[in-house]
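In this view, the complex is presented without one of its protein chains, the others remaining in place.
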Amino acid sequence: MTTRTPYDIAAHASSDDPRITLEEQLGTFEPIPPYPPRTEREAEFYTLRDGEMFVNMGPQHPSTHGVLRVVLKIDGEKVVDLDPVLGYLHRGVEKLCENADYHQAICYTDPLEYISSLFCEWSPVMAFEKLLDVQVPRRAEYIRVLAGELNRIASHALFMGWFALDLGGLTPILWSFIERDEIVEMLAALTGQRMLFNYFRIGGVNGDLNHEFMSRLGTWMSKATSQINSNQALLNENEIFVRRARGLGVIDTATALNMCMTGPNLRATGVPFDVRRAHPYSIYPELDFDIPTRVEGDCLARYLLRMDEIKQSLRIIDQCLNEMPDGPIMAKLPRLIRPRPGRAYAAIEGPRGQYATYAISDGTDQPYRMRIHDPSFVHLQTVGLLMPGNLIADTMAIMASLDPVMGGVDK
Amino acid sequence: MDRALRRRLEARFGERLTGPVRQRHDETEIRIAPGDVPEILLALHDEPELRFRMLSDLAGVDTGSAMQVVYHLWSDTSGDWLRVIADGLSRDDPRAPSVTFLWKGAEWMEREAYDMFGITFEGNRDLRRIYMPPEYTSFPLRKDFFLPDDASRSPGGGVRPMEQTHGPTNAEAEAHIRQAPAS
Amino acid sequence: MTVVGRTWERLTIPGKILAVVIPLGAVLTAGLALLIALIGGAVVQFLVDNLPLVRFVVAATIVLLMTVPSAFLIIYMEMKVIALMNLRYGPDRVGPFGSALSVVHGLKVLMKEDFTPTSADVPVFTLAPVVVYMSSVMSLLVLPFAPGIFGQDFNIGLLYFFAMGGLTVVGLLMAGWSSFNKYSLLGGLRSAAQVVSYEIPLTLSVVGVVLLAGTLSINKIVLGQAGSVLDWYVLRQPLAFAIFFIAVTAEANRTPFDLTEADSEIVAGFATEYSGMRFGFFFFAEYVNVFIASGLTVALFMGGWNAPFNWPWPVTVGLDPGGLGIGLLFLLALGPPVVIIVLGLPFYLLNSQVKFWQALIIGFVLFNLLAVAAVLGLAFLSFDWVVGLLWFMGKTYVFVFTFVWMRGTLPRVRIDQLMGFAWKWLLPASLLNLFVTAGAILVVNK
Partner (left out) sequence: MSLIPGLGLVKGMALTLRRFFQPKVTHLWPEVPAEISPKFRGRLQLLYDEHGTLKCETCFQCAQACPIECIDMGGVDTKGRYAVHWGASETYGERREESALRRSGRTVPDVAYEHWSPIDLAPVDAILHDADHDPKRLLEILGATQAAYGYLPVAALKRISFGTGAWYAMVYGTATYYDHLRFEPPAAAAAATAPSSRGALEGDYLSGLDQAISGATKPAGRVH
């Protein structure tokens, strides 16, 4: 009988190969990949020192926010190292977009981050408008900002529930879903769908504001602040919550910049980088709002920062409603779009950070290359820095505080 | 549009740029050779009048004849996006230096570019496939990788097996694709 | 084909069943009669001689049977109360207000496949839920529900109680170890660490009460709190009460200390690999534990079955049915029909839609309700234990509600915070409480 490495055994473990004994199969219950290590890092990770063991968290774990698999190397309750394994939700959106025409491509980007779909439409639409040199009507821009900020609130409200759920609180997730459901119903009245809105068009938006949307929005705005504050009161003063989230997963500014972080996760370290101000687009330069920042850079700061952003979004919505101009909602464009050959890069500030699209046109009706940059993808890799040294209970808390959405991570 | 940035870039890098500095809308674009990537990006990152501290995006591009790596940078000294195109990587064996020494966060983006285009980033400590399964052998975002239902562009009206689409370029098949009418 | 075979063939299926059952029943009856005749006297004599044993067996059976409905009730409470706090309706389909949903859950758990994973340690894996459940049920034995209503009145009742409660951790460790799953193992180890740590403040906080009562028997501790709310130990031992409540929450693995089955961290902890009724045992044991924790809190600190105030006008029921003589017969014969007619007549007279027989049915139902109410009221007034039971259950379910309420509100603590809290805060506080109580007793007794 020849000697077999763990990799050989693992390759046969799932089959009914009689040559593999039960003891050997039992050994392969470790989540060691059934092939030789590809990089030094992988080889280093899959080597156990004394007292360490692997725990395979996901892809069916109750709280990995989608289908994420994290291989944890733990020593007792302490996480020594971890290796996120992606790709369970990979759909090849970029390739599909390159095989669809410009209008169809927006449909594909829509379900990338199903929590905040409007932002996934916004950046490709802006990139295509740059390619086409289209001026978007002002009313359309106002409607975009209005709908986008509503979606941002919905996303942040859901974040609150998720974060609390991963810390063991049962109630906030349902309260935040009440908030989100109201916004989503509102957006359904505006866009026609609850989740994958597909509302932004190249050169404008799909439909004008209607009565149902406005009445729902008015009802909600009158009670939004008090309702959101009351929901947060459960967590913000809760000693257990605060003690768990404070000082957990701390990132300093230099590391955050080094890890290419953007959005609330970067602002929680003290950098007031917000694409809406740093590189203004749409009508944001005309609006009056603040960029909340915090300096702690821990999970609590990230949570509180998002709660502050909800208030700023409410301000923006208020201004949009007050200053909404009349006019067309679509620029005049041909039915079939053939931009001149060229390149365009458009970035927007989403609820999770900077969504960006890099589109290359070759003069046909399909984008030659469409690169989609998703903030969740970039933020998820920081767990490799934040997690080691923490306890298993905190892995989910840290991951939730970074607020990744696996649809966007896996593209 | 920041005209000063163009002058600064031309003055600083001059000879190293392989193409003219282009500016359109709010984007500034420079082209460099892949070998110069670490040096130029380090200069862009560190020098006080440039200070491009944020790497917004890292993308691979297959132009059909060569590979590119495209970096998008942002700096607080100018409001523009700076697009750095490392052009002219060979399609057979695309290799580019990694920028993980500057931005550790580029690691996964480089892994993605490797997974999708097969671009090898020298210096990335963990360059393995990130989306596709490890036993997968093709590079899906290359332009000679066709979707199974995209039969009209495939030679012979059929579908080429996915596994044949990577590796050494088949010049004959390539020519056939280029000539095939886009019916 | 014999004659018997042919006859058998001609029988219908019910016939076949009867043809088997009737002779079998006859034989068994005869055998039983014979058995009773032969050794019945001796057995009865033995039981009469060992009455405490009989009492113990009966009490254990009743306690065992009682746990299931009370667990169902608490599960339903948990579903409904947390749902209402979440601004949803919760169960509302099965039964009135969805109250039968937990029963349906129980049936579902019974019907599910009982799955043992490959490479699990089968005997340990199988025994673990039984150990957990039995330890819960056994500790119920010493809990006094009402005057005279308790399984066994040990003079070391409290000690027995904590010993049995501590046995739970053995079952959890067994489950965690034998499942061959790392999440189970982590859950089992967490529960071991947690239960062992919290056992100490739990026990030490009770010592103050024991000093005050001068006994370890829970029954006597409750008796020591007789009187009004001012006599309850919660007023004399508020610190001990706080420590005890926190520690007992941790002992019962309830939020915010439910680390052993933290679903967002370690899937379901020790119960990850369990399914079917074996999981049901764990599940029931958890809710029985909630009941026990609440009951013990009530018994030790909240006066047990004692009413919170002294009823200033004692009511004595001097009802002596025998005194009526022959009148009793007439009352029993004529009373019900007369009352039924009297109660039903108004409906017949006031509403022309109601027919007379319908009015009679209404009257019958009302009469029954009245009769039951009268009997219960009589029992309430004349028997101590009915009053006591009602007070005890009322107080206990207030605490059960508190546990559920906490679960609806609080997030979970981390394992290091949990352990640090036990050793750095609860243990010194309980020791302080113990010394202060002892000193006070010394001073007062002098």
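Assorted remarks:
Note that the chains are named A, B and C in the order they appear, and that numbering of residues resets to 1 at the start of each chain.
One rule holds in what follows: a contact is a pair of C-beta atoms (placed from the backbone, for glycine too) under 8 Å apart; a residue touches a chain by one contact, two chains touch by 3 or more.
Please read all numbers here as calculations on a predicted model, not as lab measurements.
Taking every chain of the complex into account, the absent chain touches A, C. Only one of the listed residues, A:Leu132, A:Leu234 or A:Met307, touches the absent chain: A:Leu234.
Among A:Leu48, A:Val67 or A:Cys107, the one in contact with the hidden chain is A:Cys107. Considering the full assembly, C:Met85 is the residue among C:Ala71, C:Met85, C:Leu202 or C:Ala240 that touches the omitted chain. Contact with the chain not shown here comes from a single listed residue; of A:Glu212, A:Asp252 or A:Asp290, that residue is A:Glu212.
From the options A:Val85, A:Val242 or A:Ile291, the residue with contact to the chain not on display is A:Val242. Of the residues in chain C, those that touch the hidden partner chain are 81, 84-89, 92, 405-406, 408-410. Taking the whole complex into account, chain A touches the unshown chain at residues 96, 100, 103-105, 107-108, 171, 175, 178, 185, 188-194, 207, 210, 212, 230, 233-235, 237-240, 242.
Following the convention adopted for this analysis, only the chains that are shown with their structure count from here on.
This structure's chain pair with the greatest number of C-beta contacts is A-B.
Using the average of C-alpha coordinates as each chain's centre, C ends up farthest from chain A.
Each chain gets a centre from the mean of its Cα atoms; for chain A and chain C, those two points are 47 Å apart. With centres taken as mean Cα positions, chain C sits 68 Å from chain B.
Shown for chain A are the residues that touch two or more other chains, of which there are none.
Chain A makes touch with chain B in their complex at residues 33, 35, 38-42, 86-87, 90, 92, 94-96, 98-99, 130, 257-262, 273, 278-279, 342-345, 347, 354, 356, 358, 360, 369, 371, 373, 377-378, 380-382, 385, 410-411.
Taken in their complex, chain C has these residues touching chain A: 82, 85-88, 119, 180, 182-183, 186, 190, 255-256, 258-259, 262-267, 407-417. Of all residues in chain B, only 24-27, 29, 53-57, 59, 61-62, 70, 72, 74, 76, 79, 81, 83, 102-109, 112, 116, 125-135, 140-141, 145, 147, 150 touch chain A in the complex they form.
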